[in-house]
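As you look at this complex, bear in mind that one protein chain is not there, while each of the others sits in place.
Letters A and B mark the chains in the order given here, with residues in each chain numbered from 1 onward.
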Amino acid sequence: MTARAGRGAGGLLRAAPALTVGAFLLPIAAGLAGTLLPAFGYLPAIGGDALGLDGFRRLVAYPGFASSVAVTLTTGIATPLLAVAIALALCAYAHGRPWQQRLSARLAPVLATPHSALAIGLAFLLAPSGWIARLGSPWLTGWTLPPDVATVGDPAGIALVLGLLVKEVPYLVLMIVGALNQVPAREHVVVARALGYSRTQAWLKVVLPQVYPQIRLPVYAVIAFSLSVVDVALILGPTNPPTLAVLAVRWFTDADIDFYFQAAAAATLLLAIVIAAIAGWYGLELVVIGAGRRWIAQGARDGALAAGARAGAAGFCALSAAAAAALAGMVLWSFAAQWRFPAALPQAWSLANWMRRLDGLAGPALTTLAVGVLATAIALALVIGCLENESRSRHRAGPRALWLLYLPLLVPQVAFLFGAQVLLVRLGFDGALAAVVWAHLVFVLPYLFLSLADPWRSFDPRYARSAASLGASPARVLFAVKLPILLKPVLIACAVAFAVSVGQYLATLFAGNGRVATLTTEAVTLAAGADRRVIGAYAVAQAAFPLLAYVAAVAIPALLYAHRRGLGGRG
Amino acid sequence: MMLRALLAAAAAALLLPAYAQDLKWPDVVAKARGQTVNFNAWAGDEKTNAFIAWVGAEVARRYGVKVNHVKLKDTAEAVTRVVAEKAAGRDAGGTVDLVWINGPNFLALKEQRLLFGPFTHALPGYARVDTTNIRSNVVDFTIPVDGMESPWRRAQIVFVYDGKRVRDPPRSVPELLVWAKAHPGRLTHPSVRNFLGATFLKQALYELAPDPAVLQKPATDANFAAVTAPLWAWYDALRPQLWRRGQQFPETGPAQRQLLNDGEIDMMISFNPSEAAVAIDAGLLPDSVRTFVFAKGTIGNTSFVAIPYNAANKEGAMIVADFLLEPATQAHAQDFRQMGNFTVLDMAKLTPAERRRFDELPRSPALPTNAELGTTLLEPHPSWMTRIASEWEKRYTK
Partner (left out) sequence: MTSAAAPLRLSAVRIELAGRELVAPLTLDIAPGECVTVMGPSGCGKSTLLAFVAGTIEPAFRATGRVALGARDVSDLPPEARRIGILFQDDLLFPHLSVGDNLAFALAPRVRERRKRRAQVAQALVEADLAGFADRDPATLSGGQRARVALMRTLLSEPQALLLDEPFNKLDAQLRQDFRRFVFAHAAERALPVLLVTHDAADAQAAGGRVVALARP
């Protein structure tokens, strides 16, 4: 009897990988089709029944088309280049230093904070009338009025690049630190230094070539994200014209449905740009690898690199300081009654922003919580199903599965979310909370899988064997042995997933058809110009949610296992 | 499909006026009791939302009519829903009972005969509406209202400036250019994609067009270039003097207000004469801001409520429309601590006691008097704004 029941559950488990892949491949595939077809004129529901290039013609005829493409390309390529350079420089610099071990823990707060919350904070920090200018005025700058300089929303997109770097650099650093654990970095650097190479050189020449293949996909994800980001571009990016992704969203959401065709064309063009950019980057990799080999073979032991690594590390510190100041500024605003240029701090304080907004905040906060918890729970069930199936059948997914997993992070969101929305409307499912949960699942799943896979796979299988020989069924082994021992990584993965869900802007906007309001959609909408005190409250709430999830993920196991030294407690 | 919907709507509309003409107010009040009115209204302004909530509480108490505020991001959503219901053959029991509407959206529903009415003659409160001096109460963006929608609040272009920095505000469109040249970088307007931004250009066009009377008719390919030529000449001179050299614009009115509050600009356009007073009260602008209008007048319009032809709760909807016209309601709406919208009523038609409600409203130095507001110019035909906006995008998006 037990054996048969076990087999039934096993069947469900064997279906887990297919279910998981289906859960996010289906909407992406359907969504891409639903974007590509209208781009070429096919959308019968609104009278498009002939294939043609009219959408593209209208897109090209848009007065700001050329500058929009140009600024999309410059910001979308500058960001990954700078992000990779700074992240590598920092890791090279950090190698072997006492604080290297604490690096990933230090990154958690920034990684948890939604992009848009940081961008909102940066917008205030950097504006000509912003916090930096206020701190130095008028005693240093002589400004009694803010200068007329575009430091936010500048046509070149510098503020946008900065806003992206603040999050993308820590993300890459985290990926590099993870990859470093899988290569004998310390030993190799020791060997190289004994051969006369400096620490930085040793790292770049010996460790980096081993690490890069493992961060390749994350780098591609950064490229795709930088080219197609919407929320950060809305807040910090140029406006007249904006980037291609913002343009596509603006047209998709226009009351005049005629704009759908050129919106779909813009999204399709963006998809092509992303594919070309990744291909171009791959080509660049080949060139750099070739040149790098020659460089390494030359055996030069010059010292200029250390300065570069220091500069990168300094850049990282500046970005971290900017992120911290951005959030601090929003906290101050949320408690400000009045704060005018050039006062360095609010001139009057008040709790009213929180007390009076509580009603308005509560709805979106609850929705955020519900969507985040549901998406995380479903994703967790699927991911555990996949990983458990993998460890029971002892058949590990190959590198192709990893590409599949990264797909939602590589395909521009605008390119499939609109098509997915059309599908949802067709099913009468749009605007439902369930639709939003599904859309979030597409992005939550990969992150949850990526953060849980390593700890799960390195779980000592003999625990399970020993439990089985004691008579425990596979289900009991999973729930009474594996999950409790892996509680901390499971909760951390959940916190990552929850943070990803909280940060979703476009997915919520499209799947919710504008009717499901989360803290992020509200904050981004408000960022367009509402009362900064209210924006502050929303940005703080938005950042607080994932941070609290992280704190819980660390605190719960610590409390539960306070007396279990084997799990990090004090015994 | 659209054509079939139109034909069916026309047939249905033939039956409506009979009912509308026979409306007896006591019957309406009796039938309305217990109804729940789905009031579809743009929900982008917290003060307005609070006002609608207050209206709901009042009519529930006094008439037993509940109000459900269906919060819209864009009034076009409600229009689309009514059209869709028509197409689906839902000629009764529709989901939209009352809609806050004006201009193009009103035109769309009126032209397709998707509105119930005329009904305003049946509202007791309508008798106090100013239909002679406030022309926008009877002509909505050049479209005759014909009793198919009932006014409830008024908007008029004003400029808000910081009195500490601007001593002598400009009083005309050409003077605005002179001022901007003297104070480069201290003026902007919302993005022209935004209604208020387009209105900035409309206002300029009114004063600069050789003959503003043509604006009351649809723009044509034949006259558009000639009529707007002076506008573009003026704007070409103005733009380099604007904030960020006219390369960048605040996306919305509130974003523009934030710039004024941050000291990045010295004056801004607004569609609400009470905006300065309201914003000072809310701590959103410094106490030193004041309001001015142009000597030759500024564009104004009226917001209305209309009832779709298939509304399930027409009587309840009429109760709400009538309640909105009560002097006490109008005075409440005009209180700048509430909404600050100027009334649609004719003071001469009110009793002394009713007038006193308006006289006793709180004052603010930032609040213009009716006299200071000057002449209200009628909104041009909607086609002018559409064309101006796309022409602007063509000229200035690079």
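The rule we apply is simple: a residue touches a chain if its C-beta (ideal position, glycine included) is under 8 Å from a C-beta of that chain, and two chains touch if they have at least 3 such contacts.
Computed from a prediction, not measured in an experiment: that's the story for all the values here.
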Neighbours of the unshown chain, displayed set only, are A
Out of A:V177, A:I485 or A:I535, only one touches the absent chain, namely A:I485
Of A:A85, A:A468, A:A528 or A:V551, the residue that touches the missing chain is A:A468
Contacting the left-out chain: of A:H188, A:R216, A:R340 or A:R564, that is A:R564
Subunit A residues touching the chain left out here are 2-3, 6, 393-395, 460-463, 465-474, 476-477, 480-481, 484-485, 487, 560-561, 563-567, 569, 571
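Keep this in mind: only the chains that are shown with their structure count from here on.
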Cα centre of subunit A to Cα centre of subunit B, whole Å, reads 41
Subunit A contacts subunit B in the complex at 62-64, 67, 127-129, 145-146, 148, 150, 153-155, 238-241, 255, 337-338, 340-341, 360, 514, 528-533
Interface with subunit A, subunit B side, in the complex: residues 46, 73-74, 76, 184-185, 191, 243-245, 247-259, 261-264, 282-284, 286, 393-398
